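Presenting chain A:
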Amino acid sequence: MALLTVEGLTTGYGEMEVLRSLSLRVEPGRIVSIIGPNGAGKSTAMKAVFGLLKPWQGSIRFGDREIGGLSPDRIVRLGMCYVPQTDNVFPSLTVEENLDMGAFVLTGSTKERKERVYELFPRLAERRRQRAGKMSGGERQMVAMGRALMLDPKLLLLDEPSAGLAPLLVDLIFEKVRDINASGVAVLMVEQNARKSLELADHAYVLVGGSNAIDGAGRDLLGDPEVGRLYLGG
Partner candidate 1 sequence: MEQTTGKLGEDRTGSAPAGAPPPALLRVEGLTKSFGGLQAVNHCSFDVRAGSITALIGPNGAGKTTVFSLISGFLRPDRGRVELDGEDLTGLGPHQVFRRGLCRTFQIPREHGSMTVLENLMLVPPEQLGERFWNPIVRPRAVRAQERAIRDKALEVLELLTLSHLRDEYAANLSGGQKKLLELARTLMADPRIVLLDEPAAGVNPSLMARIREKIVQLNAERGITFLLIEHDIPLVMGLCDPVIVLNQGTKLAEGPPSIVRGDPRVLEAYLGGQHGAVDG
Partner candidate 2 sequence: MGMGDATLAKSLLLALPLWFVAARALPARLPWFARVALGAAAGWLVALAVTLVVPSGQMAYLVSFAIVGSIYAVLALGLNVQWGYTGLFNIGIAAFFAVGAFTSALVTTRMPTGAAAAFSQQAFGLGAPFLAGVLAAGVAAGVLALLVGGPTLRLREDYLAIATIGIAELVRLVFQNERWLANGPQPLRGIPQPLACLVRDPGCGWLPAPLAALFDPLTPRDYTYVYLAIATLVVIVVYVVLERAIRSPWGRVLRAVREDEAAAAMVGKDVARVRLQAFVVGAVIMGFGGALYAHYMIAIDYTHFDALYATFLVWVMLMLGGSGNNRGAILGAFALWGVWTGAAFVVDLARPLLAAISSDLPARGPYLRLLFIALLMLFILLYRPKGMIGEERFVSRDSQGRDG
């Protein structure tokens, strides 16, 4: 059974409709990528899945539970975590405290989970006492991802994890996404870096104008000239 099933989702801001009848699926343990030209509604789709926008129409199911209209803090408890594109760390908290916040809903010791995150991101282990606000963009992204992993989510939502990063760091971040996935977490990500994310994704959706244009295995889409055409508009 699919982990996440979105069917016929329509939503937007105020009166402006951004998503039109969007449908997508994420199977357990897979990496799914959403790509598409600017303004296609990629980030909006992510926000709607995570309950930051109320769906106007359509359904969002997590496992067998309908989550359309649930608030983000409820969704977090069901095992879905979200890493926003910007402002995704608590700058005045240390790395370690940022991770603690990720585990806020848990009671009891979180030491083991923290160690697992540090294992995944050794760089954070070195800087665990440093304030997140003083870190570079790439390190912040790792802090944010690490914090989301503290809950052992079944599904991790990443909104443009590579945005604004230097090329070397982009590679590093994508490597981390692969590692996270290898530990059994399904990933749904929105990326502007289509090529990189297609290399990584098991399955990808190309969004144009708020609806699905094409989808397929990441590798297949990589060679598909249609994708480039959708970006630069014929």
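Selection rule, in plain terms: all candidates are chains of the complex that A comes from, given by their letters.
Throughout what follows, contacts are C-beta pairs under 8 Å (C-beta built on N, C-alpha and C of every residue); 3 or more make two chains touch, one makes a residue touch a chain; residues count from 1.
Quick caveat, the model's predicted, so the values are computed rather than measured.
Q: Using the contact rule from the top, which of the candidates 1 or 2 touches chain A in this complex?
A: That would be candidate 1, which touches chain A.
Q: What does chain A use to touch candidate 1 in their complex?
A: Chain A residues touching candidate 1: 15-16, 37-39, 86-87, 91, 133, 135-137, 140, 160, 162-164, 167, 170, 191-197, 227-228, 231-234.
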